[in-house]
Every structure is written in structure tokens, then in C-alpha cells.
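There's a structure below that I have some questions on.
For this depiction, one protein chain was excluded, whereas all remaining protein chains were kept in their positions.
Note that the chains take the letters A and B in the order they are written out, and that residue 1 is the start of every chain.
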Amino acid sequence: MSITRDEVAHLARLSRIALSDAELDHLAPQLDQIITAVAQVQEVAAEGIPPTSHATGLTNVFRDDEPAPCLTPAEALGQAPAVEQQRFKVPRILGED
Amino acid sequence: MTTETLVPFAEATERYEPVIGLETHVELGTRTKMFCGCTTTFGAEPNSQVCPVCLGLPGSLPVVNRNAIDYTIRIGLALNCEIASWCRFARKNYFYPDMPKNFQISQYDEPLCTDGYLDVEVSGKIVRAGIERVHLEEDTGKSLHVGGATGRIHGAEYSLVDYNRAGIPLVEIVTRPVPGTGADAPVVARAYVTELRDLVRSLGVSDVRMEEGSLRCDVNVSLAPRGSAVWGTRTETKNVNSLRSVQRAVEFEIERQAAVLDAGGRVKQETRHFHEENGTTTAGRSKEEAQDYRYFPEPDLVPVAPPIEWVAQIKAALPEAPSKVRARLRDEWNVSAPEMDAIVNAGALDLVLQTVAAGASPADARKWWLGELARRANEAGTELAALAITPAQVARVAELVEAGSLNDRLARDVIDAVLAGEGDPDEIVEARGLAVVSDEGALAAAVDEAIAANPEVVAKIRDGKTQAAGVLVGAVMKATRGKADAARVRELILQRLT
Partner (left out) sequence: MTAAGLSAALASKEVSAAEVTQAHLDRIAAVDGRVHAFLHVAADSALEQAATIDHRRRAGEPLSPLAGVPVAVKDVFTTVGLPTTCGSRILEGWHPPYDATIVQRLKQAGAVILGKTNMDEFAMGSSTENSAYGPSRNPWDLDRIPGGSSGGSSAAVAAYEAPLAIGTDTGGSIRQPAAVCGIVGTKPTYGGSSRYGVVAFASSLDTPGPFGRTVLDAALLHEAMSGYDPMDSTSIDAPVPPVVAAAREADVSGMRIGVVTELSGEGYQSGVLSRFAEAVELLESLGAKVTEVSCPHFRYALPAYYLIAPSECSSNLARFDAMRYGLRAGDDGTRDAEEVMALTREQGFGAEVKRRIILGTYALSSGYYDAYYGKAQQVRTLIIRDFDAAFGQVDVLVSPSTPTTAFGIGERADDPMAMYLADLCTIPSDLAGNAAISVPCGLAPEDGLPVGLQVMAPALADDRMYRVAAAAEAAFTQRWSHPLLAEAKGL
């Protein structure tokens, strides 16, 4: 087995997805199957092969430090679920300051 | 808040060796944000400096601000770092409402600058703080926590988020652990942050004001029993918002950790929160497991490979480091190290230099700023730089004194008037008629009057007690409402009587 139901539950928590037990029952074996399949990459001998994170080969793409038009507060907040004092209103946050 | 047991500082540092480390964030003063063209003005209306990119709207993409790279290289070079020939940005993944994308674009195992150092002078000794890395990242938004008692997160009902600050370039500077500072640890920590602040300010890349958040500091402290080869567990303390707090935080952690170790316990590796009100630290929210940020190279950005010529250009244009400036001026002005420290600690160095640039002699500039003006600043409870007088104006006053148009007493009057907003020194001298009385006739008349009015004093002077002349000088100054040239008056008195 490549991945257990508990590990899947843990990953779901890390990804902030509140999976139901039924979903967990359904997804865990599928994920196990998928992970077993993708683990195939480990068969490939890749000593000294550099990883590719960018296919284009571009480097040093910059922009000038010049202001560009931005959104109005109305546009920025227009699709927000809740707004107060021209800010995004969010449920209470637990955690570090 | 739990009350911690503490071991008094002196005792703690006798039996334990502190190792300190500092992690500092500098908000760069670029015109626009790290990855978008939004302006970065401090104090703007909430959510008025945002765009799809810094709001992390679906479909938005980052583009690197060239100046942010430039400024970071400047900082790295000033800290004697190696500049990477090739590096990438990386995503630091975690969920938090002040982060629009729920990942922060930062740098992970390929920082732009590495392996540098910053020397600080404490108690006449040089302490070298190794710099492990200097890297670039984007700042988060700011939250207001509503409903709790203190405005802090605990007990809040909900939060309000402003993303104006999200995306502003932040440079993170991390020291290597600094051992061997002993009882000086708190002072060294403070000196490091001070020196770093001054250095970064001299580069013109940031305001570096702790009160405004453009310089932020986390303090790491660990203790090991004296003579032990193994370092202790370190804690990280956040919310350290002033230089004084840096010092106090290190002190408190040393005292607290010593008590834990004395009791046979183990110091918990954790993040702590510094409390300004009473100089203590308390434990942050405990986490079940260490955060795994799942770093991977940022696919929306391409690698940064600063050309050698660019780095060389930046290096050639670096200004003299503040520590070198101070050393040079110490020689030039022939002042001692403690005197120089006094000037720097009073926040007067720049002002003195500017006053000299405006034409005053270094001695005069120092005299005024560290004397009269320092006194005024103290009275008003402000910093020197906040006084309503400019270096140019101070230089002018010194010039007038030098030329004999003003004496010290009058000069102080003029300065008072400038501070009160009455205008420039020349305007004030004119308006108030404060010029020194240099008319010999008038002076002579006043001297004769004083002599006539004080026979006992005159007798003493004739007897050889020339110090008594001071009384007569005082009388003449009073009679002329302070406008006489005291030295000349004294001359005239002694001429007549000896």
C-alpha cells in the first residue's frame, strides 16, 4: 500500500479540505492507486540529471519600478463575501500574530 | 499570562552561555510592489493600493521589480555577502487570511545573497555577526482583529484585512548564531540591529523605521551551561518593535531559560511573543507539528541571474558604511570613541554632518547639537531631528557667532526664536535687533557705569583678584540686555582697572 486512509485524511487537513468520511472512503483507495502508478518515475535512472522547473530557458525577466493603474477599493472588494470598513471581513483567525 | 520564574541576569550569564541570532525584515522603499505596479505609500486608505496580482486574483501573475533586486544586492554587498550568479524564487505554502494566494513568493535554498558579516562594536570590542543569507520575498496584508479585549488575535470575533501592504518587497536578513557574547548578549543584539538599520538607511533602500514596520526583528536565544560544547535549544521571539525591546527580549529570555534549565527542565523550541508593557515573553500558540511549507521553485517566475557588470556597478556605487564614516570622523574631529558614541546615540551624526556641510565647523556643529539643542529636544520629549530647526539654520547661527555679530547668549535667543517659528536667523536678528553692541563708545559708557556702581568689586580687582571682573561683566551684560560682547567688556574693564 502506498498511502493509508489516515495519511489521506492528514493531507486533506493540510490542504484545508473538510473531507467527509464517505469521501475519504472513496478517495483514499483511488489515491493509493494513483500514487502507486506515479511512483513509476522512481524507476528512471536520473543520477546527475538536473530537474527542469522552467521549460523556456528564460532568465532575468523584470519590470521597471514604475506605478501602473490599480483597482479601486470598490473593484477590489466588489466580489468579497463580507466587507467592513473597506476591508475584507473574515471569520476569527486562530494563531500567531 | 503565566508568571515565569527568572534567574537574575548576572547570575544567569555567569552560569550559562547565551547564543543569539537575529532575523530581520526590511521593507524596501521601492516606488512599487515586488511583483506588480501598485504604489507602496504608507498610510493609504485600506485596499486602495491593490491590483489583481497583489490580491492574488485567479489568473494573475507576478513580474519581478528590477529595483527590488538592485536594492537587495546593495544590502548584500554592504553586508559583505556573495551575490548568487543564478537563483530562483520559491513558493512557501501555508494558509493565512493575510496572504492572498495562501503561498508567499520567497526564496528557499537559493537566496540572492549568502555568507556575509556585520561587525558591531560593544564595550570597545568588535563582535562579528555572520550573515547566513539575505533573500527577497513579498510582504503580507495587515489584519485588524475586532472584538477581543486587546485588539490582538486572541479573543477576537472576526478580522478585517487590508491588502495594501501585500506584495511590498521584503528583504530577510538572517545571521548565523552568534556565540561568545556572554553578559553582553542583549547589548550586542541591540547594537547589531542598530548598526544594520544605519547601514541599510545609508544605502537609501528603506526608511528602516521600527515604529512604522519597515524594520522588523525576531530574536533567537539559546543557553548552554558554561563550558558545554553543545548549544541549547533556541526560542524565537517576535513582536520586538524597538531597539530597546531587542535588548529587553534577549535579557528576559536569558533569565527565563536559565530558570528552566536550573530546575532541570528543557527549554521548549517555540515561538514566543514579546510584551512591550512589561518586557516579558510568553509562548505563542503551540502547534501539533512543525510547519511543512512544501517549498518548490516558483513556476510563474524565471530564474534571476544578475550579470557581473550589474553587481560591479552596484558595488562601485555603495556609499561609505556608517561604521567607517564614524571611524573617519573620529580621526578628523579628534574625538574619543565615547564622544562619538554620544553623538550617534543622540541621533545627531547626520545633523552634525549636514551642519558642517552648510558651513559650520565640526566643533561648532557638535557644540550646538549636543548642547543646547539636545537640551531642548529633551525638554520637548522629541528627537533631535524633529526639532523645528534645520542644519542650515544652525550653521548660520554659528557663523554669526564666529563673525562676532552674536554672542552665545544672543545665539541661544535666536535659536529659541527659530524653534518658535519666527523665521530664519537673519530675519530674527533684524526683527529683534539682537546684534551685539560693538559700538566702543556705548560699551565704554556701560563699563564706566558699572565701575562707578561697584566700588568694593573694583577694589578687589585692583587688589589682584581679577576673577571679580566677572561681576562687572555681568552688570554690563544686564545693562545692555545681553547684547554686549562679553570678552570685549572684560578687556575694557581690566584695561581700566589694572
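As a working rule, contacts are C-beta pairs under 8 Å (C-beta built on N, C-alpha and C of every residue); 3 or more make two chains touch, one makes a residue touch a chain.
All of these numbers come straight from a predicted model, not from anything done at the bench.
From the options B:Val63, B:Val122 or B:Val335, the residue with contact to the chain not on display is B:Val63. Looking at B:Glu82, B:Asp300 or B:Asp408, the residue that reaches the missing chain in the full complex is B:Asp300. Within chain B, the residues in touch with the undisplayed chain are 52, 55-64, 91, 93, 95, 97, 100-103, 159, 161, 292, 294-296, 299-302.
Hidden from this view is one chain, which touches chain A at 3, 7-8, 11-20, 23, 26-27, 30-31, 33-35, 37-44, 46, 49-56, 58, 61, 63, 71, 75-76, 78-82, 88, 90-94.
Note that in this section only the chains that are shown with their structure count from here on.
Once the centre of each chain is set as its mean CA position, chain A and chain B turn out to be 40 Å apart. Of all residues in chain A, those touching chain B in their complex are 14, 16, 53-54, 56, 58-73, 76-77, 84-97.
Across the complex, chain B meets chain A through its residues 30-32, 36-39, 45-52, 55, 63-69, 86, 88, 95-97, 143-145, 147, 152-153, 156-163, 238-239, 271, 273, 284-285, 292, 296-297, 299, 301-307.
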